[in-house]
Every structure is written in structure tokens, then in C-alpha cells.
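All protein chains but one are shown at their positions in the complex.
On to chain A.
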Amino acid sequence: MYFIGKDMDQFIQQKDYVDTAIVPLLEVDLSNEGVKRSAGASEYLQSLTALLEKQFKGRILLLPPISYAKKADRERIADELRQELEEAGFKHVFYLTTDVAWRTIDSLENIIWLPAIPIEHMDQKFRNSVMEDQLRQVLPLFTKEWTKPS
């Protein structure tokens, strides 16, 4: 489900079934050298999470991308997010990001780090097949987490 008003009605009713949250973490870099890469990563991350939402609509809540500046304190963001999601009662939380800085932060479980693929120059068909491939790599991580005895 998307984080939109319409889906929230269903989310509240079916809370037992929707036990997983996806949090895209997005670094915003507006410097001349970095803006293009940052925007490309955003595009990639959002199309990937949209595909995940389509596949697992009934079990996941896809949050809007959490955007932060380059120098943001990632530890603090991680702690605050984890706390909020815990209070909301999500059993599984996945963080998706293309930002390397998260690889060194171990206070979050289930961080999926992916190298961003520049998809902006691909035509629609090729882009779809590339993103499908990416999706296929991520899907097993979800099914594994769900079938894991807790």
C-alpha cells in the first residue's frame, strides 16, 4: 500500500495483514557535481519500490522516501525511524537505499543497499526489463524474512 489517504482506510482495517514497512532512504545532494547522480538514484529507488508495492501490495506499507541532506546524522535518523515504526507495530521493516553511508550503520536491521542504475536514458521497454531484474533480486529477501521463524 502507498502512504496515501485512500490506502490508509484499508491499512487501518487490515492491520493484522499489513505487517511490513518499506522505507526508502534518499540522500539529497544538490551540488553541481552531485545533483544528477542524486536525482538518478531517487528515480531508481522510487521505481524499484513502486514495483515492490505492486507485487506485495497487501502486505507492505511503502513510506514516502525519507530525504536528508549529505551531512545528515544518519544514526539519529535511524534511531528515530526505528522507534516510530516499532511503536506502530510493524513486525518487519525494510530500508532500501543507494547511499553507501548506511553500510556502516548497524543499528538498523534489514538495510538493503543497492547500487543505483542510471535508468534515465533507457527506453520504456528496456527500463521495465532492467527494473524487473532488480526486483527479482530483492524479492527473495522479503520472502525469506517472512518465512523466518520468529
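The rule is simple: contacts are C-beta pairs under 8 Å (C-beta built on N, C-alpha and C of every residue); 3 or more make two chains touch, one makes a residue touch a chain; residues count from 1.
In this section, contacts and distances are computed from a predicted model.
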Ask   = What is the protein name, per UniProt, of the chain that does not appear here: "Amino acid/amide ABC transporter membrane protein 1, HAAT family", "Putative spermidine/putrescine transport system permease protein", "Menaquinol:cytochrome c reductase iron-sulfur subunit" or "Methionine biosynthesis protein MetW"?
value = "Menaquinol:cytochrome c reductase iron-sulfur subunit"
Task = List the residues of chain A that touch the chain left out of this view.
result = 10, 14, 17-18, 54-59, 124, 128, 139, 142-143
